[in-house]
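Missing here is one protein chain; the remaining ones are kept as they sit in the complex.
Read from first to last, the chains carry the letters A, B, C, D and E; within each, the first residue is number 1.
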Amino acid sequence: MTGNSILDSALILGGVGLFFGFLIAMANKKFWVWEDPRIDEVEELLPSTNCGACGMPGCRAFAEAVVSGEQAPSGCTVMGSDDIDNVAAYLGVDAGEATKRVARLLCAGGKNEAVRHSDYSGFETCKAAAAVAGGGKACTWGCLGLADCEVVCLLDAIYMNEDDLPVVIPELCTACNDCVVACPKDLFVLMPVEQKLIVQCKNLLNGDAAEDLCSVACNACNKCVADSEPGVIEIIDNLAVINYEKNALTDPKAISRCPTHAIVWIEGQQFEESSQELEKKAV
Amino acid sequence: MKGLLSFKHGVHPPENKDITAGIASRRFPFPDEIILPLSQHIGTPAKALVQPGDRVERGDAIAEAAGYISSAVHATASGTVKSIELWPHPNGDMVPSIRIDVDPNSTQMQRPRIIPRWQDVKDEDLSKEIAKAGIVGLGGAAFPSHVKLTPPKDQPIELLLINGCECEPYLTSDHRTMLEYPERVYLGIRIALKALGISRAVIGIEANKMDAVEVMRKAAPDDLDVTVLPLQVKYPQGAEKMLIKAVMGREVPSGALPSAIGAMVQNVATAANVATVFETGQPLIERIITVTGRGIRKPGNWLIPFGTKLRDVVKHCGGLTEDAAEIIFGGPMMGLGQANLDVPILKATGGILILSRDECKRQDILPCIRCGKCLDACPVFLNPQLLGILAKAERYEEMASEAHLSDCMLCGCCSYVCPSNIPLSQLFAASRAQLRKLATP
Amino acid sequence: MTDSIVKITASPHVRSADSTIRIMWSVVISLVPVIAASIYFFGPSAIFVLLASVAGCLLTERLFGSTPGSLADGSAMITGLLLGLTLPPGFPLWMAFLGAGFGMAFGKIIFGGLGQNIFNPALVGRAFLQAAFPVAITTWPAKTQHWWTLQGDNFALPFMSPVVDAATAATPLGNLKFGDDPVVTPLLDLFMGTTGGSLGETSALLILLGGLYLAWRGHLNWHIPLSIFVSAFAVSGLFYTLGISQFPPMFMLLSGGMMLGAFYMATDMVTSPITNKGCWLFGFGIGFLVVVIRIWGGLPEGVMYAILLMNALVPFINRATQPRLFGTSGKKKEADNE
Amino acid sequence: MSEEGMNEGLEVQDSGTPPEQESPAKAEVSTFQLVATLAVAGALAGLLIVLVNQHTKPIIDKYKAEQLRKAVYEVLPGAEHYDTYYLVDGSLSLSLPEGAKESDFKRVYVGYTAAGQRLGVAVSRGESGFQDVVQIIFGFDHVTGKLTGMKVLDSKETPGLGDKIYKDKAFVDQFFAGPETPLVPVKSGAGKGLPNEIDTITGATISSKTVIGIINHGLEEWKPILDQGIPQAPARSVDEEAQQ
Amino acid sequence: MNDQTLFSIFFSAMVVNNFTLAMFLGLCPFMGVSARVETALRMGLANIFVLVLTALSVWVLNTYILETVPYLRIISFIIVIASLVQIVEMAVKKLSPTLFRQLGIFLPLMTTNCAILGLAIFQTNRGYGFLQGLTFAVGAGLGLTLALVLMASIRESLEFSDIPGIAKGTGLVLIIAGILSLAFMGFAGLL
Partner (left out) sequence: MRTTTPSQDFIRGIWDENPVLVQMLGLCPALAVTNSVKNALAMSAATFFVICCSSVLVSSCKRFIPNEVRISAYILVIATFVTLADMLLQAYAPVQHKELGAFMALIVVNCMILGRQEAFASKNNPFRSLLDAVGTGIGFTIALLMMGGFREILGTGAFLEYSLFGPNFEPWVIMVLPAGGFLTLGFILLAMGYAEHRKKANEIVNEQVKTAL
């Protein structure tokens, strides 16, 4: 080793650096492309590990996807939840809904109320059962109780109760519409929590014909119409229909004389459970 | 059996046709009540023409077609209209239906009317007469026949195929139709040929009905260019595309109608009923229906008026046996399971099958073992295994775009062979329903 | 039955008699002659090794399997038997048990259980053992004098090395490839099974019979063994006539795990392609790889690796060999491209 | 799945801050700055590395030479010093042609006793074994052709199996027992007692045979060259040796 | 100097000593980008491209510049790779946005992919010449692509399986890689 080699190596490395620095500078000039500056910002917030675990080729690509809305910030597995919040906050994710909405079930005919005239056997999903003679339930509008909605709800906001009816936990429901799409009987409706008066039935028969199928069916007796402010409830096709335009006028009196309890006033969760069931859960 | 014309893949379930094949058809007594749903066919439901309290005679039109693809409904017995209300339909829904209290004292005669001579009707107007008589395809789909008889101008029909395959196990109604009414079938063929403006027809019959082949050959009029062709016994030989493949050796292009390759398929019973319209003036109000299976005491073939309730049929046929387990409208492969004895018999009901517990034993559903048997069974060369896992994962769009769900005939071959008992065709039916729901906002 | 109907189900309302459970147990039954032969040739050691590996499989499935009743479907039994049949008779039982547990847990259960695995569980177990205990799994004790004498050191203590004092014998493949004076074992011996080797790789005849029975019953896809044999025969025949390899083609087919692999392991429907076209490709690939590994590889036998490698390709093959839709030319429609 | 869920929850509660619209106006970076950064950094790095290299190189070189010397002495038991001969144009030479790179030439090491007597020749050579190339050095008496020793310099053979070619003393010792060449591999215990037999390792036949193959091929290659005669090395003193 | 034949270099780099499954190179992208076949294939192609580029530059560096200062290898290689990748990325982005969307976005991953530097180092250590280096790069690249695509097709088909909760994610991917690696041992000794 001589002093020469010190010079050599400094020169070589410096030279290589010079060369490529120059190249990069040139390339930078020549190949400049405008980009959304937010991408840079988001990239700053990302962990920059370029691991690709998000399925995107590298953090920058992920940042682009997040900025363009194709990916949710939570797609990054490396970031902690605080960091995810930061990214979401930076991008100004929509403010929460002004009025909270939840999914409500328009059927109360569980296995203890509704008549089954046949046993469905086969693939245990509501969609599959609905394709076979309506699923074996006498009321063709009613809930089949095979829990497609429970499965599809990503937030575990739905559980099936002892009556084989899906119960929506209002605190967990984000009104994502998944259950509405999933139910082959179209029994879910998203509605504001303030709408407390609900007809839990879709049966279009009247009188005994309806009650023969289900003990909590709306039999179109008109009592609720009489018991509420005019125009709030109307019987259409043998079913009580509430006009939510006039939601302010609704009041619990409407349900007082309903012979089948098809119409209900809900202060939170549908289908309150018996204390017995709660105890069983707690164990 | 080998060496006969057929198609690739398919299955061969036990035929069980001997239960009723030898029993001649008899007229079914008129029940006390008739229920006639306004939608007994593919297309828009018909529009009622009567009010509760109206008196109707057998053969009167009580609902008219509500559009081009729609079909009229006629009173199948004389009596009084009781109401028009929601009533259970064999497909599981509640649909608006006309209820008629049958007059027990009526002679059940039709009103006299002028019957046009079919030879004199203009070719184009034949289908209008057929439409007026409420004729729909009796092969199962209940597609209004007048629509099929007026093919698009740019796709001229060259060959009329008469479908006498009756590939569904157990059922023998088409078989009996051919044995008992060969002349009517031929008259129906003449009328259809005239309506289509062509001259050649082929009658395809599965080789397990050689007596029908004989009868049809014997009855063949000399002046008609008709061939009676025995076909290999294989399910679903009677499906339109399979029949065409077997007879013409050509595949109906995916997504296209048979008219794309110049073919038109009509069921033998449909042909026979077309003939009746011009022979006696009777619209489509009754047909031969096979009541069979080991779950019914007295199986047989019956000429049953539509709208008769399942309950009445069962009662008249001796009732259910102890181990009856399932009631099915149609054959065991594609028929609809019935949950309610109040459902009425429809135009498309070719048979009522009551299976005993042994016949429809079912094992647990196991995971798919990727054996590929379903691929080897599917007559339209789909990949039911892939469709199945996609359906389970609820990836309906992919089913349609990647796996060609729309080409599935729901024939059930895949479910039939699946050793893991996966109800594939049921999943596909459900997926289609879900896709339809997603498409309509 | 009265007014109310007991059952409604979807169409079709009748089903073929075939069932997965029946298929699986038929496979077990068709293996009985092979098992009997292995006991005949190797004595009680064969029973012990098979028991250990079956026990490992059943226990693992019972403990970790997703559904409690999954033992009844017979697939765990098959895995155990087939793994046992690929092991040498003197194999320590603790190793057989361990390999069976590994194969079941990481070859099957972790993928979600029956029907969902990518690799053949029995072969995953064997590959693990081959890599973990390469000496023990290639130790073929020489034939003992008496039928009832144990071979090798079946009862080595867990985690301890087996002690083998008896002389070791060479398998037909090892002999031809690594032997000091390579000889081609007579085909008749291979056919009847009077040669050394793993429990199940001895009698080609019995395996052939079992396989044909299954093929006749429709429980295995005959395209696979056929294509394996065709390609192995053709490729090895080519190299043999060119003078590049010392393996005569018939020897290639009858020796080692070829028969068992082709009839029982490559045909596992879960881990083989779904279309017949795919099965042809799969089989050709296996046959080719076996020949290449046997002729040039560092190991005398390549059936296991060939099958595992092709197993890995199955998802890809499945993608590439979708059936042609009725009424289309088979080429992807234009619309599908975007 | 749950992550998406998390996000879903977030959307509801979080009132969200509007995006910071003031886009950080990208300051135009001067070309000079880019070039300078890399060049200076490179030069500094080079400097640092060279300094450390100056410190470590002698140690590393010494270690390497030491390793080689040890290996040569090990496979030529009794040797006290050795000379490196290069194969230049088909014959052995002690020196390289002007300006040639050392690494381009094949070489052998000729070992001497303390008395300056030629003991034998050591050759380093590699061939592929079970996993990858096995590199060994072996010594032999170039007159009688008998082996004097063998040492594995580099191998990636399977630990526990192939690595026995250097860990299994019984196997290695056979090469020091002066077997005749060419060597013949035999299964352990199956030999006929010939003087050129080597017992292979059970379970690592391939690796064993690789070692034997390397030696046989090495001899085939070098024997004819050595038989042409080895040019005499200039006598050297013990001091020189120490300096090397 | 190295006298391995081109075929053996190629075959060895591709299967026998597969970079991913036998040599543990480039595992981070292997884990990350192997979820979909399309992506995996593109990543593989981008890999091959950069590997070839690297092999070329390394050969130039080795033959003309680094002869006297071997200890500067690591650092020079990596500067060259990092800069080249960056420049190519910029160029592709500008010149062909389509190509950039398909391949270019994988480029940044390359700088921290040890397969690339690994190739440079092995190429140097084994003294590969120009053609040998190129062959090595292509073989290694194809090997990476093979492993990526295999893994991706397996993972895609597993989307429908009921993977037990604890195995969802990387654990299962590693086990599959382990089994693949076991299977690739079948090629041992082939060359």
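Methods note: a contact is a pair of C-beta atoms (placed from the backbone, for glycine too) under 8 Å apart; a residue touches a chain by one contact, two chains touch by 3 or more.
Just so we're clear, the structure is a prediction, and the values are computed from it rather than from any experiment.
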{"item": "Chains shown that the absent chain touches, full complex", "value": "A, C, D, E"}
{"item": "Hidden partner chain, touching residue among E:Phe10, E:Phe49, E:Tyr71 or E:Phe187", "value": "E:Tyr71"}
{"item": "Among D:Ala41, D:Leu94, D:Val133 or D:Val184, residue touching the chain not depicted", "value": "D:Ala41"}
{"item": "Positions on chain C where the hidden chain makes contact", "value": "95, 106, 128, 131-134, 136, 156-157, 159-162"}
{"item": "Chain not shown, touching residues in chain E", "value": "21-28, 31-32, 71-72, 74-75, 78-79, 82-83, 86, 108, 111-114, 116-118, 121-122, 125, 165-172, 174-175, 177-179, 181-182, 185"}
{"item": "Hidden partner interface residues of chain D, rising order", "value": "29, 33-34, 37-38, 41-42, 45, 48-49, 52-53, 55-57, 59-60, 63, 158-161"}
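Rule of thumb we're sticking to: only the chains that are shown with their structure count from here on.
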{"item": "Neighbouring chains shared between chain D and chain E, ordered by label", "value": "A, C"}
{"item": "Far-end chain from chain A, centres as C-alpha averages", "value": "D"}
{"item": "Selected pair, greater C-beta contact count between C-E and A-D", "value": "A-D"}
{"item": "Numbers and ranges of chain B residues touching at least 2 other chains", "value": "336-340, 362, 423, 426, 429"}
{"item": "Contacts with 2+ other chains: residues of chain A", "value": "5, 9, 12-13, 16-17, 20, 24, 28, 117-118, 121-123, 128, 131-133, 136"}
{"item": "Arrangement of touching chains [line / ring / star / complete / other]", "value": "other"}
{"item": "Pairs of chains, among all present, that meet the touch criterion", "value": "A-B, A-C, A-D, A-E, B-C, B-E, C-D, C-E, D-E"}
{"item": "Chain C-touching residues of chain B, taken from the complex the two chains share", "value": "11, 13-14, 169, 241, 251-256, 320-328, 330, 332-341, 353, 355, 359-360, 362-363, 366-373, 375-376, 378-383, 385-386, 401-402, 404, 407, 410, 412, 415-421, 423, 425-426, 429"}
{"item": "Chain C contact footprint on chain D (complex, rising order)", "value": "130, 158, 161, 185-187, 189-190, 202-203, 205-206"}
{"item": "Residue ranges of chain E touching chain B (in the complex, touch as defined)", "value": "159-160"}
